[in-house]
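Note sheet for the following structure.
The complex appears here without one of its protein chains, the remainder shown in place.
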Amino acid sequence: MREKILYGVGLIAGLYLVRNLYQILLVLPDEVDQGAIYRILLFHVPAWITCFTAYFLAGAASVMYLIKKNLNYDTFCVAAVEVGLAFTLIGLATGSIWARIIWGIWWTWDARLTWALITCIIYSGYLMLRHAVDDPTARAKNSAVLCIFSYASVIITYKSIDWWRTQHPGAVLSIRTGGGRMDPAMESILFQNAVALLMLAAVMVAVRMRQEETQREVESLRRYAHAAA
Amino acid sequence: MDSRNFTYMFYGLGAAWLILALYVLTLVSRESRLRRELDSVKRMLEDRERAAKA
Partner (left out) sequence: MRFLRQTLTIAAKDLRSEIRTKESLNAAISFAIVILVLFSFAVDPSSEQIKEMSGGLLWLVFAFAGALILNRSFARELSNDCLDALVSSPIPGSALFLGKAVANFVLLMVVEFVSMPIFGILYNMDWMRQPLWLAAVLVMATWGITVIGTMFSALTVNLRMRELMLPTLIYPMMIPALMAAMRLTTLLINGEGIPADDWIWVRLIVGFDIIFTSLAVTLVEVVLVG
């Protein structure tokens, strides 16, 4: 049953993405200044929304783990961080390709880009730390603490466009500026894409969680086998 | 046509989908690896139990 729901949601998310893609490519007109390239942003921003959501939930799950000591929170946390990292990479790659056209360079060390890269490195460190600990409870405890610390970099990345003058564009979404910075039709597609990517991410997190459970089962069976031997 | 930068737009969208696809592939490969490991550990335990009984 759980499998069917998962694949159902995944299928809906995929179809929704294809429908959005049709809208983006064939219905929406070019942007006045940027031409066709702005369409990348309709994936770039939703990818970052998805990854920030994943990191936020991972941080919340870490706090919950430290309170309740229930390994399910840890399972969710690692799944969310891993999926978040995939979307971070999407955000970095799409942003870089957009910058190549608009700024003429692939990368610049302005505050937003730098912090985004740092966030990416920090959360890769989280996954590395998990590999270095064998005992499941020690692993869950240490990585939960690390995850809470890491969230600071997400906050800085999010706020960096307000704190520093960046080459990266400032806030454009109407939820942060009160509207007027972006065409409503484009913004609506952007949010629909965000919904679709979030659904896709939810499915991935669920799949990854089940894998983590299997992984733990394998580990505990192995330990049992060694203890019996 | 390329004054509208269509090529790079497709690079961008392609990169996004490529990374998604790669991540899904790692998920799938990990799934099959885990299933194999689980099977082998279970079989090992069963063998050992049978050996202990015999």
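Note that the chains take the letters A and B in the order they are written out, and that residue 1 is the start of every chain.
The working rule: a residue touches a chain if its C-beta (ideal position, glycine included) is under 8 Å from a C-beta of that chain, and two chains touch if they have at least 3 such contacts.
Only a predicted model underlies this, so the values are computations on that prediction, with no experimental measurement involved.
The absent chain, not drawn in this view, touches the displayed chains A throughout the complex.
Of the listed residues A:Leu28, A:Leu129, A:Val172 or A:Ala225, the one in contact with the hidden chain in the full complex is A:Leu129.
The residue from A:Leu71, A:Val145, A:Leu198 or A:Leu221 that touches the chain not shown here is A:Val145.
Residue A:Ile118 is the one among A:Leu28, A:Ala60 or A:Ile118 that touches the chain missing from this view. By the touch definition given at the top, subunit A reaches the unshown chain through residues 66, 118, 121-122, 125, 128-129, 132-133, 137-138, 141-142, 145-146, 148-150, 152-153, 156, 163-164.
Keep in mind that, in the parts below, only the chains that are shown with their structure count from here on.
Taken in their complex, subunit B has these residues touching subunit A: 3-6, 8-9, 11-13, 15-16, 19-20, 23-24, 27, 30-31, 34-35, 37-38, 41-42, 44-45, 48. Here subunit A touches subunit B in the complex through residues 21, 30, 34-37, 39-40, 43-44, 47, 83, 86, 89-90, 93-94, 97-98, 100-101, 200, 204, 207-208, 211, 214-215, 217-218, 221-222, 224-225, 228-229, going by the rule given at the top.
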